[in-house]
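Written below as structure tokens is the structure these notes are about.
Every protein chain of the complex appears in place save one, which is left out.
What follows is chain A.
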């Protein structure tokens, strides 16, 4: 028995340049002590699973899962001239309305190259720092953070200062009972709504907590000083709702939620329109057309992109994974599967793929080929599993 296709996101290939051995994160010992199976990912050793991907996935959907995402890059941007100058500078590469963010508000955005290709996807927040000055806090993917920093150093004006907060760990607590568990330790977090954030304190440690995540569930992301990360993880783990969850379930949860994974579903060859992330291009920015690649992206918005990221429901139970081809009747390759696997919540095989625009409507039948075997699939609206975010207008648990 040999491996044919392991999820490529669990391979070492994403390690940053010049780093041979995977790096150790603050919670390494914590994971090992709880049975975490450690694998190299994005240049770090990370837990792929504890008791098993299926059980961890389902636990997160019904209770609360604790994820260590300390490999991600936490960046802080400031400028002498103030936060508006930072926002203006970032807007040259980000198509979102960064200047319009209120304090404690966050937005999903994209780092674009001059051709409008996606260099990374990220979360950007405006917040007040300890001295009361506003700054921009950004969380970027672990595998791309050093490339992002290099690019930003090149293109940002000199008066903008960028600081990688590598002394901070990042935890995510996701699931319908996350709010119950976290509010017991950190009263007040229940007042946050989806895509808002604020400063909190726990046992004398400053926490930056946002109501956001990568599972489609309600939940929180918690930036914590590295030296307090294990104690906080212990305290969360002691809550009855909480179990630790590895990268394996993180991937199946985000796939069900229809959320793209950078380096797989998004890369420098894809634009926001191709990736079906047009919502990340804010109206004010469209009208001004003043961001990297605006000409191409706005033309694609008008005319439609030639290929589009879609969701697929695959017939039968066999997973069709990244690398499989989308083929025409005559067998010609017309698209590619960029993520795929078994969806534990649905008990079915699902995937994301890029297909020609005329095949992108939900309900369209497409044919996939993986290792010489043909699989029938149907284009499906995403998310595959409904999001359960707690929004401003909703009551708890809605």
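The definition used in the following text is that contacts are C-beta pairs under 8 Å (C-beta built on N, C-alpha and C of every residue); 3 or more make two chains touch, one makes a residue touch a chain; residues count from 1.
In this section, contacts and distances are computed from a predicted model.
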Identity of the absent chain, which is to be given by its UniProt protein name, from "Succinate dehydrogenase / fumarate reductase cytochrome b subunit", "ABC transporter permease", "Glycine cleavage system H protein" or "Peptide O-xylosyltransferase": "Glycine cleavage system H protein"
Touching residue (missing chain; options A:22, A:65, A:319 or A:335): A:319
Options A:38, A:54, A:183 or A:294, residue touching the unrepresented chain: A:54
Options A:194, A:262, A:342 or A:384, residue touching the unrepresented chain: A:342
Contacts of chain A with the absent chain, listed as residue ranges: 1-7, 10, 48-49, 52-55, 57, 248, 252, 316-319, 321, 341-342, 344, 349, 371
